[in-house]
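Only a single protein chain was left out; the remaining protein chains are all shown in position.
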């Protein structure tokens, strides 16, 4: 499916960027860069990971959760609870 | 509905507890309590507010979002996006 | 001390505002306001509590931690570790 492939490419692009940020952090530590600058870069990587997670979550809710809800029953409730638990982990991490 | 009333009572009980924690913080400041102890209490109030938010969100997804999803169409998508935006605000706050 | 009194007044003003937000949340729940609007208000209260905590922490570091550091020794290390633990609780809450 075109839509899924596009989303997947976008996810991989975001994650490669995060990987680049984490490798950049390693170089900063190796070169004894100033702690505060390293911390600023950690905050940026954290925000990038969060943005990825929030996008993935929205797509999951639009597709999996909504489909299960359309069918109704125990499966629907289970999907919502599963998503709610993942959201709680994100909010608390 | 019995279910709703019970959830509502539970929400109010949680929020009254948070109010008590915030008033406790005021007393701590008035009595010049040690900063670190005040900060510990702030973390506790933040966690209590978050737990309330996560519970409310799960109930919203179980009822409103799932009902809209069962009907499908633009309304379903709008509900999911609205919930996703609220989740993003929680994760970033 | 004038400086401390001004900071204390500012802290109490902030906390009273948070208390007002939490009471506002109770009214919203009592009046069955829309979940998403309640969640938006929770995020606002969380941010207000965080801002208060960050201000308190900065003042604590400027006064207590810096004074202990100026004296040096085990007391200085203990103050820094205590502050670091409080920061970790804030970051994770």
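Couple of notes before you dig in:
Read from first to last, the chains carry the letters A, B and C; within each, the first residue is number 1.
The rule is short, and it goes like this: contacts are C-beta pairs under 8 Å (C-beta built on N, C-alpha and C of every residue); 3 or more make two chains touch, one makes a residue touch a chain.
Predicted model, so just to flag it, every value in this text is computed and none were measured.
The chain not shown here touches chain A at positions 8, 11-12, 15-16, 18-19, 22-23, 25-26, 29-30, 32, 35-36, 38-40, 42-47, 49-50, 52-53, 56-57, 59-60, 64, 82-83, 86, 89-90, 93. By the touch criterion stated above, the residues of chain C touching the omitted chain are 50, 53-54, 57-58, 61-62, 65-67, 69-70, 72, 76-77, 80-81, 83-84, 87-88, 90-92.
Here is the rule we go by: only the chains that are shown with their structure count from here on.
For the criterion of most C-beta pairs in contact, the winning chain pair is B-C.
Because chain B and chain C share one sequence, their contact can be compared position by position; here over half of the interface residue numbers appear on both sides.
The greatest centre-to-centre distance from chain B, using averaged C-alpha positions, is reached by A. Centre-to-centre separation of chain B and chain C, using mean CA positions: 18 Å.
Taking each chain's centre as the average of its CA atoms, chain A and chain C sit 28 Å apart. Along chain A, residues 92 each make contact with two or more other chains.
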